[in-house]
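Following this message is one structure expressed as structure tokens.
What you see is the complex with one protein chain gone and the rest in place.
Order of writing sets the chain letters: A, B and C. Residues in each chain are counted from 1.
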Amino acid sequence: MPTPSAVAGRFTAVRSNSLSLAASLTPEDQQIQAFPYASPTKWHLAHTSWFFETFILRRWLPALAPRRSGYEHLFNSYYEGVGERFSRPHRGALSRPRLEEIHRFREEVDHGISELLRRVDEPELLDLMLLGIAHEEQHQELMLTDILANFSVSPVSPVWREQDPAASPVGPAPRWVPFGGGLHRVGHDGEGFAFDNEGPSHPVFVEDFALRNTLVTNAEVVAFIEDGGYETPSLWLSDGIAWVREHAVFAPRYWRRGSDRTWRQFTLYGERELDLAAPVTHISAYEADAIAAWLGGRLPTEHEWEIAARACGADASLARSAQDGPVLPRATAEGPGGLAGVFGEVWCWTRSAYAPYPGYRPPCGAVGEYNGKFMANQWVLRGGSCATAQAHSRVSYRNFFYLPERWQFTGLRLARC
Amino acid sequence: MPTPSAVAGRFTAVRSNSLSLAASLTPEDQQIQAFPYASPTKWHLAHTSWFFETFILRRWLPALAPRRSGYEHLFNSYYEGVGERFSRPHRGALSRPRLEEIHRFREEVDHGISELLRRVDEPELLDLMLLGIAHEEQHQELMLTDILANFSVSPVSPVWREQDPAASPVGPAPRWVPFGGGLHRVGHDGEGFAFDNEGPSHPVFVEDFALRNTLVTNAEVVAFIEDGGYETPSLWLSDGIAWVREHAVFAPRYWRRGSDRTWRQFTLYGERELDLAAPVTHISAYEADAIAAWLGGRLPTEHEWEIAARACGADASLARSAQDGPVLPRATAEGPGGLAGVFGEVWCWTRSAYAPYPGYRPPCGAVGEYNGKFMANQWVLRGGSCATAQAHSRVSYRNFFYLPERWQFTGLRLARC
Amino acid sequence: MPTPSAVAGRFTAVRSNSLSLAASLTPEDQQIQAFPYASPTKWHLAHTSWFFETFILRRWLPALAPRRSGYEHLFNSYYEGVGERFSRPHRGALSRPRLEEIHRFREEVDHGISELLRRVDEPELLDLMLLGIAHEEQHQELMLTDILANFSVSPVSPVWREQDPAASPVGPAPRWVPFGGGLHRVGHDGEGFAFDNEGPSHPVFVEDFALRNTLVTNAEVVAFIEDGGYETPSLWLSDGIAWVREHAVFAPRYWRRGSDRTWRQFTLYGERELDLAAPVTHISAYEADAIAAWLGGRLPTEHEWEIAARACGADASLARSAQDGPVLPRATAEGPGGLAGVFGEVWCWTRSAYAPYPGYRPPCGAVGEYNGKFMANQWVLRGGSCATAQAHSRVSYRNFFYLPERWQFTGLRLARC
Partner (left out) sequence: MPTPSAVAGRFTAVRSNSLSLAASLTPEDQQIQAFPYASPTKWHLAHTSWFFETFILRRWLPALAPRRSGYEHLFNSYYEGVGERFSRPHRGALSRPRLEEIHRFREEVDHGISELLRRVDEPELLDLMLLGIAHEEQHQELMLTDILANFSVSPVSPVWREQDPAASPVGPAPRWVPFGGGLHRVGHDGEGFAFDNEGPSHPVFVEDFALRNTLVTNAEVVAFIEDGGYETPSLWLSDGIAWVREHAVFAPRYWRRGSDRTWRQFTLYGERELDLAAPVTHISAYEADAIAAWLGGRLPTEHEWEIAARACGADASLARSAQDGPVLPRATAEGPGGLAGVFGEVWCWTRSAYAPYPGYRPPCGAVGEYNGKFMANQWVLRGGSCATAQAHSRVSYRNFFYLPERWQFTGLRLARC
């Protein structure tokens, strides 16, 4: 368990980082919401503060809880235990409170928490602080993916940051890296912070398998498209081909055809030439599954991914993240165990439905709603993306999204038996 | 035909008035759109300028047309002849151009138009200038009704202007004012500006009829509700009762029950006690039709309304408007011919479908799309509301909305044979 | 007022005719419902009997009312005053009561009514009998248009009757027939049966106008399509082009492209080569309006149509009907006043919204729901189609449908000023 002052340090850093990520955006940019799931930047800034206020300040230092009228309702995301919530698709309609007011709210929460950490050092508090920090890191990633989605509808192609990142280097030649089957232990082992859904640690039996060293690239998906991949039902799950037909999907999200028919991609740096060497991103689980089939492989299970990452000693602390470089996935060199791009590029779809580990029980109270109640109709993603906070990557981390969702930095790595 | 300098004067006044109406709103307030039909204030400010640029500057003084990249697409409302338009429900997602940039755009258009009116005095230009001015007046009303709608979803009840208007005075006692039937001339007679849909002037035959002196009040609608009006199918059109059931309608839009079960109403000045003496507003044509039936009357036809208004010498130039007083309907004294509140309170639903007058032909080119193509599935409203620019009220004016729409200041006046 | 025995004769004839129309259909054919609006044949047979039972037998001869359990609920179409109704789109799911049981129900109602007409001769009863007969005639037309719709989804192209009707003769050369404006009387004048919505008879003022002698033909619509009519927004009402785009409409309903790109049409006699000389049918009001614009004309108002039909002495009693020949529209010779095909071919869309005539009041009680409550969002159609019972055609007859609806035999005749 870290000390209160170490926690206070991490708290200050994460809070300041959220503001940095939004610094290049105008108040109007931070107001908009083009899709029900893509919340305004401003809302993320408020909601993450609401989390600290609601679950920590109100309990341990209520005198310093800002208690703004209406915030409990406006900035609750999905905690039924906390009360009624404002309609998610209408968050973009909340011009009040203004951004400046939300900045003030953040400052008051920051002040309260800092004060609290000077006074109290109960383990339960520190646990919840780590949860609040991890929660804010998650929303930092959402701030990036949501502003990308919200900007994407504009014909004037706004950019998050004025920058012109170079194209990705070319990655290593593809090859299969074998891993031995048998009984393996997976899940969080209890050291350091983890979400409740990462445990309990437990044995699983897997057969021998192999993963490809590199992530699937944009160039491979161009070839999939040119081979008629989106029109070939035998490559797809039944729900997948139905989704393709209903939404007339013909390429990863944010890919656009230029006037000369070349592929372009809308990014946080505006619309750019498609970066062929880079890992593909913004694909649904359906696309990932079909692309894997077309490439002669399959998606790994989440256990295979974790066993391989552990076997390779994949070190999340070396992951690139939104602070280091452009928020664009890149081809990287192979790590020590032979796998390239395990963390810091794209979230890898796995073939595993999001389900409780054996013996899992959500914590009591409203924070217990953090993970458990979402364990249906979603698949697990592993790794971490170029938009993930570095400290937020973990070998046991279980991200999860509905199969058609693709506004996150989602890609795939091939597996085979 | 007014002189160029008179037109220039009216242009300057109307342009400045649009900015006044928005002056109390923050850039974030001007960004939001909570419903597909309720455009952002900022969009109205840009679109009205786009109208002058597209239909006037580009033709008569292209050198001074701002020609901002993308604006043609972003700020076209519905003119197919001008090219593709940006999706209406997504206007609220356009954080760029920023409000300041739109202010600059307005200034450039203002400069161009002023310059143009110094150089050119062709009647066709002056005609189009009057159309552009009338168009901007229409959007002024929409700025008010749209911000009301957009604010209405917020649990923190924002206000357009900090003000606390007094309640309405009580109006005169209700009575029927009779009008003689026979052949009457209706429609615009050619003097002064009018929209194309107001002509040609033509004779119509009507039977004897009577209108009630006063508009239907909130108090009468409370009685309708208390008598189970919303649950009595025999009072309603078939489409009306289906609409009530589908949307669980139980009161005019913006009415809310207080915790003590008393009625409150959300207004541009926040949520207030329901003003019983005031004319009812924000009702659909279906509600207007059912309330009229319950009160033992019916909606007038648009011809009856116009014949009566002409007979009474109803003078639109005396109408209250958004500049004069609170943007809330009020009971008023009877005018000379016996009718109270003909202009300046609420748009009165009529029983007339919006259709072309005999011999009507829309003008050529894209401005021809202004009115004619909407002549289906809508009903005509007459009069003018507390949000209508005074200069915009006219005895021949034909407003039109779909029957379920009620985010405008819409009410009713009873008729009978 | 006809005598009871004359009414009894008409009753017997109309009842037997309903069975003839269904005679070629199997019990399974009479069961199906492919669209919410296209009721099963069997349901029509039951509903028309329910009408006589509910509004007549239960009142005048309750002892002979069959009073089958559940029928009141199952076979009520839209009479709120009679109680709850079974969901319209699920009528096709009612395998019970079986067809034979419905035949028995019809026989009992027939017996009851015949008995009643022997005992009672009150004018009110005879009035209601005439309404019931007209009601059954309406449903005879629906039986035909509904089975056409229901069969149209089947890839095995079922036919209503095994028959191979010859193609239409070519009609007279198109020309304009002028009519003088001024005050004219329209509406039912009180002699013979008419629906309540056809009165009161009243004067209207119209300008001079002309109608085309012939109905618009399939050949003209082929030319409209080849000229890109469905992709030219300037020809369409705004709601019309939106409807075209939303539903990807490219031709009248039931038109299909053969493998050689020639047009074919699905009819009650199966899929056939498109009959170019025949009047176009199965078009929406939107299509009628756009085709008229493309042909340089416009739709007539319902008053113009009636004035012209009266001026020509158009005689509905000479109309072809479902009993006479193939249920397919045909080009015909001009009648005495110069108009061809006034009755018996297609229902002509008019430009008139369906609204109450001045002084109209629906009758009291549940039968009052027959017409009045539908006077919103629909346009009037005039004439009568090849599926209309001959006795059901009338110069004052006002049919009405929603603008997008086109499963009836709907077409158009051009008007101009």
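Going forward, contacts are C-beta pairs under 8 Å (C-beta built on N, C-alpha and C of every residue); 3 or more make two chains touch, one makes a residue touch a chain.
Just so we're clear, the structure is a prediction, and the values are computed from it rather than from any experiment.
K.L.:
Going by the touch rule at the top, give the shown chains the omitted chain contacts.
P.N.:
So, taking every chain into account, the missing one touches A, C.
K.L.:
Give the residue, chosen from C:2, C:66 or C:158, that touches the chain omitted from the document.
P.N.:
Checking the options C:2, C:66 or C:158, the one contacting the hidden chain is C:158.
K.L.:
Sort through C:18, C:33, C:77 or C:238 and give me the one touching the missing partner chain.
P.N.:
Only one listed residue reaches the unshown chain, and that is C:33.
K.L.:
Of C:4, C:97 or C:171, which one is in contact with the hidden chain?
P.N.:
C:97
K.L.:
Touching the absent chain in the whole complex: find that residue among A:89, A:233, A:258 or A:325.
P.N.:
If we include the chain that is not displayed, A:233 is the one touching it.
K.L.:
Hey, which subunit A residues sit against the chain that's not shown?
P.N.:
78, 80-81, 183, 202-207, 233-234, 236-241, 285-286, 289, 351-353, 355-356, 358-359, 369, 373-377, 403, 417
K.L.:
Which subunit C residues would touch the chain omitted from the figure, given the whole complex?
P.N.:
Output for subunit C: 26-29, 31-34, 69-70, 73-74, 86-87, 90, 92-99, 150, 153-156, 158.
Simple rule for what comes next: only the chains that are shown with their structure count from here on.
K.L.:
On the document's contact criterion, could you list the chains that touch subunit B and likewise touch subunit C?
P.N.:
Common neighbours, subunit B/subunit C: none found.
K.L.:
Just give me the whole-number Å value for how far the CA centre of subunit B lies from that of subunit C.
P.N.:
Distance between chain centres, rounded to whole Å: 38 Å.
K.L.:
List the centre-to-centre spacing of subunit A and subunit B in whole Å, with centres computed as mean CA coordinates.
P.N.:
So the centre of subunit A lies 46 Å away from the centre of subunit B.
K.L.:
Averaging only over C-alpha atoms, locate the centres of subunit A and subunit C and give their separation in whole Å.
P.N.:
A distance of 59 Å separates the two centres.
K.L.:
Which subunit A residues sit where two or more other chains touch them?
P.N.:
none
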